[in-house]
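First, the structure itself, so that you have it in front of you.
What you see is the complex with one protein chain gone and the rest in place.
What follows is subunit A.
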Amino acid sequence: METILEAKHLKKVYYNNGNAFQALDDLELTIHEGEFVGIMGPSGSGKTTLLHLLATIDEPTSGEIKIVGTDIMQLNEDQLSNFRRKQLGFVFQDYNLLDTLTVKENILLPLALEKMNVSKMEHRVEKIADRLGIRSILEKHPYQISGGQKQRTAAARAMVARPSLILADEPTGALDSKSATDLLESLKEVNELDKVTILMVTHDAFAASYCKRVIFIKDGRTFTELVKGGQSRKEFFQNVIDVLPVLGGNTHDSV
């Protein structure tokens, strides 16, 4: 199986009016093709920071990131843009859809940027929309649909160009449990059927239980890791829950 992502000795230090804060401390991460990996950790543990580094929109203080064999630290800005366009898809907590475009137009945006021909483009959009259950709202505008539908639209947009890796930061964070379940089911399906590689960051054990592998981080370091293997989702959920007390919650903040 091909290695999609490989991060080594990742360090990130924030400097804020004289104070240094180490958000990531020597973090290691490897993801293979077709995986659905969850990154779990309490709030403030550095998940978003990690995702921003992988998304190439922020730079690590030190360390190395390779995505599909490319050392992204070696790329210049234009190459990075190209790289993001071809290799990465994003789903963030706050949807980030353009209100002016319809759902369909939002989804095909990445394809439009690739200057794909129209019929092929529409075919792709319809296929992905079917998969995510948003076929019926394609002609609507983002302000006319629910949060769950928005997030599925964002997910569709992230996948439509068939990137090597999809990065999701708390995609269920703003959703009610029904919408969250729908979205997670969709992600799982896409992962299983279309072999899309997904890295999802979450602090929610329920969301994490949909992944095939969950990596726990704490204070900017990998703490432990669980693999689902043959377990049912419910069993896996239970295992994830069991790690949480050891992982600790916000108690660290006071130190």
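Here is the rule we use: a residue touches a chain if its C-beta (ideal position, glycine included) is under 8 Å from a C-beta of that chain, and two chains touch if they have at least 3 such contacts; residues count from 1.
In the analysis below, contacts and distances are computed from a predicted model.
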item	value
Chain left out of the displayed complex - its UniProt protein name, from "Sarcosine oxidase subunit delta family protein", "Succinate dehydrogenase iron-sulfur subunit", "FtsX-like permease family protein" or "NAD(P)/FAD-dependent oxidoreductase"	"FtsX-like permease family protein"
Candidates A:88, A:168 or A:183 - the one touching the absent chain	A:88
Full-complex contact with the absent chain, from A:2, A:28 or A:58	A:58
Sites on subunit A contacted by the missing partner chain, in the whole complex	52, 55, 57-58, 77-78, 81-86, 88, 90, 92, 94, 96, 98-101, 105, 108-110, 112-113, 115, 141
